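Omission of a single protein chain aside, the complex is shown with its protein chains in their original locations.
And then subunit A:
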Amino acid sequence: MPRTTTLETPGCPPLRAITFDVLGLIKVTEARSKQGGVAKVVERWGDPDASRCVLAASINDRKIDPLLAVARKSGVIELLSPVNGDLRLSLPTVHQTDVPSQDDNIAGLHLFKKQSSESSSRSCTLLTCTTKGLTTIRSVIIPKSPGESTCDDTPATWNVCNAGNVLCCKVDENENYCLFGGKGIEVNIWDLATHTKIWTAKSPPKNSLGIFTPTWFTSATFLSKDDHRKFVAGTNNHQVRLYDMSAQRRPVMSFDFRETPIKAVTEDADGNTIYIGNGSGDLASVDIRTGKLLGCFLGKCSGSIRSIARHPDHPVIASCGLDSYLRIWDIKSRQLLSAVFLKQHLTNVVFDSHFDDEEVADSLASLPPSEQKVDDEPVEGDEESPPVVKQKKKRSKSRSLDEDEEVTLSSKHKKTKKSQKLDGEKDGSHSTKGKKAKKSRNIDGDAEELSLGPEKSKVKSKDRKSKKSKKPKGETIDELVDGITEILNRKKDSKEMDTDFTRNEIINLRSKADRLRGVNLSGLDLSNLV
């Protein structure tokens, strides 16, 4: 037989990536360690429609009740559940009063991760920015059904620029500042609390030939998590620039990368490595302290890279772009781990970091297949308003049930069993077929579960996840958690949150959940401690 080269893809760690394309489709790709880490498309949400082309996307990647915001070309912003793709809320065009011009598309979208203190947990805050520079922050309450959209307060709107096109818009990790840049717009930083511009970059001087390159920023990112003063911007004339607000207005450092415009820049968690992708499909990692190229990600990638995402836990990045492939790369070896053909030009990729397949796989292995619990709700987004309503109603109920369980079920064995089954349920929600399985569950379950069954099947990701995290824990962690809880209790009176969960509970859940990922307190919302 003729020799053919096969693409060696060693397989990636378990992960779940969500990609968005020009036909408005949202595709979920999952890799499971059980199947050798081969990434596969597991779900597709939405129908192909060019007017629903996804322009920007942002995910609130929290453990409980994650949210996904998607900006469409038609001007609609949709809030979805990244777990099963349910449409939670559809916001119309930002400014109906203004002239809705065709070319004033949304350039940037950010879904705030931190909760504003006075709002409930079901509300969320969104920052949108159009290419003309119209920026809006609005907080909305996710309604009981997707039909009614309620803005709880008037959106704060301001104009970032007078001329030019905004192409990149990025909010820093603490979500206090936002940077804007674009064609004809120098990078500027705005304070989101006061809506004032606090800093503007200065264009670099003419070069030795007296040639001035026009300003055209195509991508930007903040460098480290706790410092909003340093950021990296990529320009259309293939230059990557490092800015330091505290040092000077001109770039601290700049270097050229290849010969096509830089289209995507993403920072690494370590704060000094960045990943840059350009218009001809070259992807490289650079140490930004020295400006030295660490290495290129070599693969047969030939289409412009539109988006790069860094996985929060695994040493893995994902890139996607005009060649319609989602590629997953290892950071250390810069080797291609997996490539998935997704048929359309892709615009964005995000990771759902709380996808844990080992637990799912293990529990599945221990359970006979008939016992897999499956969410009864269909997966499609638009028509499923009634189930969402149900879910909202049941949420409080199920929570109380949950508390009851804690009292009554002292034996840890039962809890683990439950969590396993819930894991199965969660897994089932990823697959579309599963109504049969759910039925069989009601039959198979023991008496106690039968009584809980109908309510629980309606419980959605939030509750599922919360319960799952209530696993037996090591004592040291418990002590630690107790300590944190105590501190929080002291401060509790000053900042009471009107949430479905009390803060105590959330902290408990989160820290316990973190135990699952090793002793790691990074997920704790420590901002409340201060």
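The rule we apply is simple: a residue touches a chain if its C-beta (ideal position, glycine included) is under 8 Å from a C-beta of that chain, and two chains touch if they have at least 3 such contacts; residues count from 1.
We take it that contacts and distances are computed from a predicted model.
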| item | value |
| --- | --- |
| Protein that the absent chain corresponds to, by UniProt name, given "Eukaryotic translation initiation factor 3 subunit L", "ER membrane protein complex subunit 6", "Brix domain-containing protein" or "Ribonuclease P protein subunit p30" | "Brix domain-containing protein" |
| Residue, one of A:Asp104, A:Asp323 or A:Asp356, that touches the chain absent here | A:Asp323 |
| Sole contact to the chain not displayed, among A:Pro10, A:Pro48 or A:Pro92 | A:Pro48 |
| Residue of A:Leu25, A:Val140 or A:Val240 in touch with the missing chain, whole complex considered | A:Leu25 |
| Residues in subunit A touching the chain absent from view | 1-2, 4-5, 22-23, 25, 48-50, 216, 236-237, 260-261, 263, 279-281, 298, 300, 302-304, 322-324, 341, 343-345 |
